[in-house]
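Structure below; questions to follow.
Then we have chain A:
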Amino acid sequence: MKESRLMLIQYATAVLALALVAAHLIMQGVILPYDTAISFNNILSIYQNWIYAGFLEALLVVVLVHGFNGLRIILHEWRQTAPWSRWVDLGTVAAVAVAVGYGTRTVILAVFGGVSG
Partner candidate 1 sequence: MVETSRHDILIVGSGIAGLRAAIEAARISNGKLDIAVITKVQAMRAHSVSAEGGTAAVLYPELGDSLESHMFDTVKGSDYLADQDAVERFVKEMPGEIYQLEHWGLPWSRREDGRIAQRNFGGYTYPRATYAEDKVGFFEMQTLYDTATKYGNISFYQEWFVTSILADGGEFKGVTAIERKSGNFSQILAKAGIIATGGSGRLYSFATYAYSSTPDGMAAAYRAGIPLKDMEFIQFHPSGLIPSGILITEAVRGEGGVLVNKDGERFMKKYAPNKLDLASRDVVSRAMMTEIEEGRGMKDDASGLDYLNLDLSPIGGQKIKERLSQIREIAIKFRGIDPVEAPLPVRPVCHYVMGGIDTDIDGATKLKGLWAAGEAACVSINGANRLGANSTAECLVWGKITGGEAAKYAAARPQASVPGELSALEEKRIFDGIFHGKGGTNPYEVRDALQKEMAKDAFVFRTGDGLSQALRTIRELKQKDFLHCEDKSRVYNTNLSDVLEVEGMLAVAEVVVAGALARTESRGAHFRRDYPGRDDKNWLKHTLAYAGPDGPRLDYSTVAITKYQPAERHY
Partner candidate 2 sequence: MSLVGEERAKNKRGIWGWLNPYHYNLERWAYTFQRVTGVAVLLYLLGHLGDTSFFVGGPTGTGPSSSSWSFIGSIFENSFGHLILVLVVLVLTFHGVNGIRLILSEFGLIMKKPSGIEYPYRPKSLGSVQKSLVWVAIAAAVVAALWTYLVLFEGMG
């Protein structure tokens, strides 16, 4: 991909992240008292609301893409040998895939998994 496209992604995810992260923080501490917000029941109710769950999944993807793409940039600036550059690009894609996969598993299980004590 052209570097300008990748940077466009970086900027776009940054703007989205700003909105999503801000919303996330507000929900965690401002709307409800923090203790209530992180209580098991409250979180469960969040996941069981489709919109909330979708919101968390979006936050996950956006922030991971942005974060790992940022890391990719740093790593490209760090070393410039051809193999390094190739592995950094592959590694970034892999890292985003794994992390998104793992986070998504949490969301899916939280939404569909059976509640245990």
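If you want to know what made the cut, all candidates are chains of the complex that A comes from, given by their letters.
Here is the rule we use: contacts are C-beta pairs under 8 Å (C-beta built on N, C-alpha and C of every residue); 3 or more make two chains touch, one makes a residue touch a chain; residues count from 1.
Remember, it's a predicted structure, so these values are computed and weren't measured experimentally.
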>> All of these sit in the same complex as chain A, but only one touches it there. Which of 1 or 2 is it?
In response: 2
> Which of the residues in chain A come into contact with candidate 2 in the complex?
Replying inline: 11, 14-15, 17-18, 21-22, 25, 29-30, 32-35, 38, 40, 43-44, 47, 60, 63-64, 67-68, 70-71, 74, 77-78, 99, 102-103, 105-106, 109-110, 112-117
